[in-house]
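Other chains dropped; remaining ones untouched in position.
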Amino acid sequence: MKFFSDNAAAVHPRIWAAMQAADAPDTAYDGDRLSQRLDAAFSETFGRPVTALWAATGTAANCLALAAMVPPHGAVVCHREAHIEVDEGGAPGFFTHGAKLILAEGDGAKLDPAAIAAAIDPIRPDVHQVQPHAVSITQASEYGRAYTPDEVSAIGALAKARGLRLHMDGARFANAVAHLGCTPAAVSADAGVDALSFGFIKNGGMSAEAIVFFSEGLADVVRFRRKRAGHLQSKGRYLAAQILAMLEGDLWLDNARVANAAAAEIAASARDRLIQPVEANEIFLTLSPAEAAALRAQGFEFYDWPAPAGAPGAARLVTSWSNDPAHVAALARALAAL
Amino acid sequence: MKFFSDNAAAVHPRIWAAMQAADAPDTAYDGDRLSQRLDAAFSETFGRPVTALWAATGTAANCLALAAMVPPHGAVVCHREAHIEVDEGGAPGFFTHGAKLILAEGDGAKLDPAAIAAAIDPIRPDVHQVQPHAVSITQASEYGRAYTPDEVSAIGALAKARGLRLHMDGARFANAVAHLGCTPAAVSADAGVDALSFGFIKNGGMSAEAIVFFSEGLADVVRFRRKRAGHLQSKGRYLAAQILAMLEGDLWLDNARVANAAAAEIAASARDRLIQPVEANEIFLTLSPAEAAALRAQGFEFYDWPAPAGAPGAARLVTSWSNDPAHVAALARALAAL
């Protein structure tokens, strides 16, 4: 019973079907009919004309977007625990040719305008110090916390006022939108986001994320840089097929709702243990080593997590569209019984 | 009837089956059971202990390998028409952090020791000039020409004598080996190749190439650089599944033989037109604009190609495992009838 990562989840049957339907030979790279439909599909999803490119990983999506926003001599403001800082093996430095990450603080791995200002206000506007050019926020955050439309808008307003671009790492964008019940545009395009890494892989896809550009000029540069980074797959139609199937009938939202509901069910059984409010498909809870061992003895798999001050231990549980409901119920019961 | 690129071919049924068999949740990235089997599978294929990593594109495979072989201040010798020079959007410069490509000459887009020496001998061994650190050759070449074991060995010997690493771009390695009838090791590991980009995507795969390391120390660096380049896919098991299915029962050779046979059939019908000997799955032939139009009117799709001196025009035809035999026969007849 696997609750350690949504990265490990299976591929959704409708994704398989869409990929197989794409099997007929077609133009290579992104010249195929499916890749050519991405702009229209995302424009419908976001209610405005957008440009969208596929990429095989969230790291590539994030870093290609950032590299179009920040020069090598610039910097990106992000949370101290952001994926781009902590878990991407230095990819931002590679794609941007050495731009810096300026680390800001915030509960639940979320930023707000004050935290961003606190990080950049001390920077002297001279050539001796690296100047910020962009902000990157994660929706949902590394702790499964969702930014509301107002929260994103406030950051968007700050970014605009300071002349900074705004990037959103949406590896779990679907889970955040499903939780918020808003339109996808409300927490992205409407709120000042310039480019969104829209994740599908954790949500039932196999190997396709999208980079959605709300501001002009960025996509053209990324097309060249995607090729240069070895990310322009020759059989791109299989990536486009995954994404189109995800958007069709809002499968992305349905899958996220299933994952979120599983997380909510588990969280409801462990209210007193929660370290963070559960606003997506991740649950962070206190758990003593003995309790963790007891759960594992029952067949539950999950990662330990650094314990907050005063707690004997902690764990991270992640749900996905593919969790067996019986496993979810079993985990909820097991937690309640601890 | 598509003969413009093996990049456009369909995915082989056994690859589909293997991918679907990998659907059960497993450890993310390359910690899954399938990815963990790659070293053993390739060690068997090459008859010695090797290390192998998957990558989603040939460009990534080539450039990750090269970046482990050449420092940013160094250079790679390759053919003037090599894919890394002509068709990878500057990816070698990106992955190596600015190393140069030193261009050498040779018929059929093939190098030999004399051509390599001619390119590097004039370089003064001082800091003002960029020093070569590696050689990259393409098997089969951009013109569908195969290097024999002796030819690779001669280049390998030169490389060793000059202190250069040897990389092989094997986007069509299968076609070359099928043509030569040798072991895969005979034109790679045995011949002094340090790292091979072993292509599967043009040969019936979907999205997985392998980088096979015959020399120690390179793979460890590439593991970090693969992640840093956004090429460590979270559901890596689907890439490993493709590769393992290709190696199993030598599907890679069977598919290449089918493609090569189709190319041979077409070539046999147009002997007088051939610009290059057909040693893999590509046919380069002279074709006047009127002839090209006539073929296209019959439903054959292919690319025009720069004409050799004195010819009224030229074309490139590429076959793959998935060409309908009837289409191949029809094309052969049509060419014979011109």
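Labels for the chains are A and B, by order of writing; each one numbers its residues from 1.
Following the convention adopted for this analysis, a contact is a pair of C-beta atoms (placed from the backbone, for glycine too) under 8 Å apart; a residue touches a chain by one contact, two chains touch by 3 or more.
Keep in mind it's a predicted model, so treat the numbers as computed, not measured.
Depicted are 2 of the identical subunits; the complete assembly encoded in this structure file consists of 4 such copies.
Assume only the chains that are shown with their structure count from here on.
Per-chain CA centroids place chain A at a distance of 34 Å from chain B.
Of all the residues in chain A, the ones that touch chain B in their complex are 2, 5, 7-11, 16, 20, 23-29, 55-61, 63-64, 88-91, 93-95, 201-202, 206-207, 224, 227-235, 238, 322.
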